[in-house]
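Data first, discussion second: the structure below is written as structure tokens.
Complex shown without one protein chain; remaining protein chains in place.
Presenting subunit A:
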Amino acid sequence: MSQQLSKQRQLITLTNPRSPVSEAFRALRTNIDFSSVDERIQVIMVTSSGPEEGKSTVSGNLAASYALSDKKVLLIDADLRKPTAHKTFTLSNRYGLSSLLSQQVDIEDAIQDSNVPNLSIMTSGPIPPNPAEMMASNRMTAVIQELRQRYDVIIIDTPPLLAVTDAQIVASKSDGVIMVVSYGKVKRDIAIKAKANLDRVGARMLGVVLNNVKRKASEGYYYYYYGN
């Protein structure tokens, strides 16, 4: 049981909004909002070059952070290979993005409410044999177009860039892309290659989130003492 608890994913922006990490996510939200003046950044894709750099954590916390600022937010788990959103928000994964794209359910049925106000979740759905084709389908474009009408912010969690092509496809349908880079884990040439993959599909790079930074190396530490 204890191991299950420790493995359980939690969103720090919800459980501890006053921590410096939550503050960092609020800063991320602000930086995204201000990264574009003329265009509205509505569909934000989160990806990384390799696996386990914190895409799902960043997308989940970012979505929660937007929701807490009274925006209507949808988090889509487009990682159809290793989905996690249903675990993070303890939701059923019976229906989700894959069932919506394969026309088994309607949009309403693919979206579930989370226990956070304003935050809706579209889980991955059952893992399909052909995730890349699903992402590239016209149906996917239409779904995103439809969702734009319903939500203020849509955050899409995707598989790693260098492993599969899914993220590249989704990037072309998004307004902005955030690349998560795990501190001291990603080599320069790997990161450059990942960025080149995004550039090739004309993705709009908003910037990088440096994740897993060591406490000492971060200025965010000082938030602890500010305003407490």
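A few remarks follow.
Methods note: a residue touches a chain if its C-beta (ideal position, glycine included) is under 8 Å from a C-beta of that chain, and two chains touch if they have at least 3 such contacts; residues count from 1.
The criterion applied here is as follows: contacts and distances are computed from a predicted model.
When the listed names "Sugar ABC transporter permease", "Pyridoxal-5'-phosphate-dependent protein subunit beta", "Lipopolysaccharide biosynthesis protein" or "AAA family ATPase" are checked against UniProt, the chain not shown comes out as "Lipopolysaccharide biosynthesis protein". The residue from A:54, A:131 or A:159 that touches the chain not shown here is A:54. Residues of subunit A in contact with the chain left out of this view: 4, 6, 8, 10-12, 14-21, 24-25, 27-28, 31-32, 35, 54, 58, 86-87, 89-90, 92-94, 115-116, 125-127, 178-179, 181, 183-189, 191-192, 195, 205-215, 217-221, 228.
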